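Remarks on the structure that follows.
Heads up, one of the protein chains got dropped from this complex, but the rest are sitting where they should.
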Amino acid sequence: MFGDFTAVNAITFNVSKGEIFGFLGANGAGKTTAMKMLIGILKPTSGDATVAGFDVAKQRESIKKNIGYMSQKFALYNDLTITENITFFGGIYGLSRAEIKNKTKVLLDDLQLQNVANTLVGELPLGWKQKLAFSVATLHEPKIVFLDEPTGGVDPITRRQFWEMIYKSANQGTTVFVTTHYMDEAEYCDRISIMVNGKIEALDAPKKLKEQFGSDTINEVFLKLARG
Amino acid sequence: MKRIGFIIQKEFKQIFRNKGMLPIIFIMPLVQLIILSNAATFEIKNIKFSYIDHDHSVTSRALMDKFEASNYFNIVADFPSKAQADAAMQNGDVDVILEIPPFFERNLQKEKQSELGIAINAIDGAAAGVENVYINQIVQRFNRDIKVKLLQPSDLKLQPVKIESIPLFWYNETLNYKTFMVPGILVLLVTMISLFLSGMNVVREKEIGTLEQINVTPIRKREFIIGKLFPFWILGMTILSIGLIIAKLIFSIPIVGSLWLMYGFTSIYILVVLGIGLFISNFTNTQQQAMFISWFFMVIFILMSGLFTPIESMPKWAQAITEFNPIKYFVEVMRMVMLKGSGFSDISMQFTKTLAYALAINGLAVWSYRKIS
Partner (left out) sequence: MNPFFGFIKKEIYHILRDKRSLIILLGMPVVQILLFGFAITNEINNVDIAILDHSKDVATREITNKISSSKYFSINRLITNEANIKTVFKKGKVKAVIVFEKDFSRNLIRDRKATVQIITDATDPNTANTISNYISSILQNYQKEQNKATPPTYQIVSKTRMVYNPELKSAYMFVPGVMTVILMLISAMMTSISITREKELGTMEVLLVSPLKPIQVITGKVVPYIFLSVFNAIVIVVLGIFVFKMPVQGSLFWLGLESVLFIITSLALGILISTLSATQQTAMMLSLMGLMLPTILLSGFIFPISSMPVILQVISNIIPAKWFIIIVKGILLKGVNMAFIWKETLVLMAMALFFIGLSVKKYKTRLE
């Protein structure tokens, strides 16, 4: 609760290992707030949660070792090069210099950014920054990765490519928790929840929800929910 | 622990890559030091002097010669009338008008007494006071010469007694104002750079979102803070060093005391300033706010630090407030050690207080740094 405003109102849900869980809702529905509580940078007014087996209230630091996070702002340092950003975040996560060197090479190859490894991140196009931000969030091979509106502002093709990265990650056993207001991305998830005004109004696999609400697209489902 | 190293590496890279800021951080302060140490002086020189001579006698001209010869005064004009002189002062062309009355010489010789009229532009009250002292010194000396010439030997026994005061100025014989100001301005610059850069730094990460990113990582608060502040600590010490070199080479400021002591004290002092910067940044959301609040406190601290005006001249309540002013201790220590060669025992009080301050403010800063909102 922020003063009189209840951003997230008594939500309850479970996410399983290796699942791609989509946290949908309109802007202002409370998705980012919920996510920030889970990753331990926002204190809930009440309630409890466990992430990767650790209690959110009491074992926050243990949680942080096991999760990755990509914020809406693609928080990378614009005045550092790609390599330097990777080195920095890798180091923060406790990777050894050797590991960092290794992972940098792999990352650059995967994203085909070898030629621009020493360019300042500020000069890169948005799509590249986005993919880089995701890779940096998963550098330390966390069990769960939280993505907050990761596809904001990029073109559809880049969005598609980005989801391919997410799939790859999930296939390797990483649980992916994604918030988005693009309803069509819901199709890519294993299960989704739809938040309206701070409450979860629907929680299930996309196909099942479409059947339940008799809609062809999740967008329709959402509109039906939002209108009440 | 290794993680601190990564933060430090990143910070240095960012500092040096910021082409716009580098000259501001390194070159500007030192240019300021050079320029401002030359500017900051309460000495009164080149006083715009003018006179109105109604007497036109040998004596009056002799008196004017004395003023001409003085280094303090620039004779701007010799006015024929009071009205013109007053207009000139109104216009800002002169600051002193000496009016010699008619029959000045005759009255002095016959009646043994004569008057002089002096008008001083007193908008700057302190300067006016000093100018008055200088004028009277010249007039008294002139008077004494006349007495010596005109007095009869028989008068000698009845001569008034004279108490001769011999002023001696220790540590700064020539009353070189620079000797006083340079250590002070050095303090000022080290403080400004350390405070602003550290304060704005954390807030900038807040603004661009990377702070949030870092808060989600397992890095501990103190590792992050140490990593962030260390580069600026180095920066502060570097500026001190360059400043000391400039002080010695360009201003020939004596460095009488122990360099180790100076560096040692500075290293703790910078921690205090960085701590304050960090503390402020914990409570602000934009760089502008951080900078403003820092600026606000800094101006107050600097004005009340004894840098420009002595603390002993302040009213008791103001002096009490300065107890909490870390800059005051730094200024005292710098001047005492650099110019007088004071030793550790002489500055132990300042040292202890600054150390306590450093621990307290940094403790507060770390405690109030929230990885969680």
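To keep things simple, chains are lettered A and B as they appear, and every chain counts its residues starting from 1.
Please note the rule applied: contacts are C-beta pairs under 8 Å (C-beta built on N, C-alpha and C of every residue); 3 or more make two chains touch, one makes a residue touch a chain.
Please read these numbers as outputs of a predicted model, since none were measured by experiment.
Every visible chain touched by the undisplayed chain in the complete complex is listed here: B.
Within the whole complex, the absent chain has one touching residue among B:8, B:64, B:77 or B:146, and that is B:146.
Listed residues B:58, B:123 or B:249: the one in touch with the omitted chain is B:123. The missing chain lies against chain B, touching residues 18, 20-21, 24-25, 28-29, 32, 35-36, 38-48, 89-92, 108-109, 112-130, 132-133, 135-136, 139, 142-143, 146-147, 150-151, 155, 158-173, 175-177, 179-180, 192, 196, 200, 204, 284, 286-289, 291-293, 295-296, 299-300, 303-304, 308-310, 312-315, 318, 332, 335-336, 339-343, 346.
Following the convention adopted for this analysis, only the chains that are shown with their structure count from here on.
Across the complex, chain B is touched by residues 36, 39-43, 60-61, 64-65, 67, 69, 71-73, 75-80, 84, 87-94 of chain A.
Per the touch definition, chain B reaches chain A in the complex via residues 2-3, 5-7, 9-10, 13-14, 17-18, 208-210, 212-220, 371-373.
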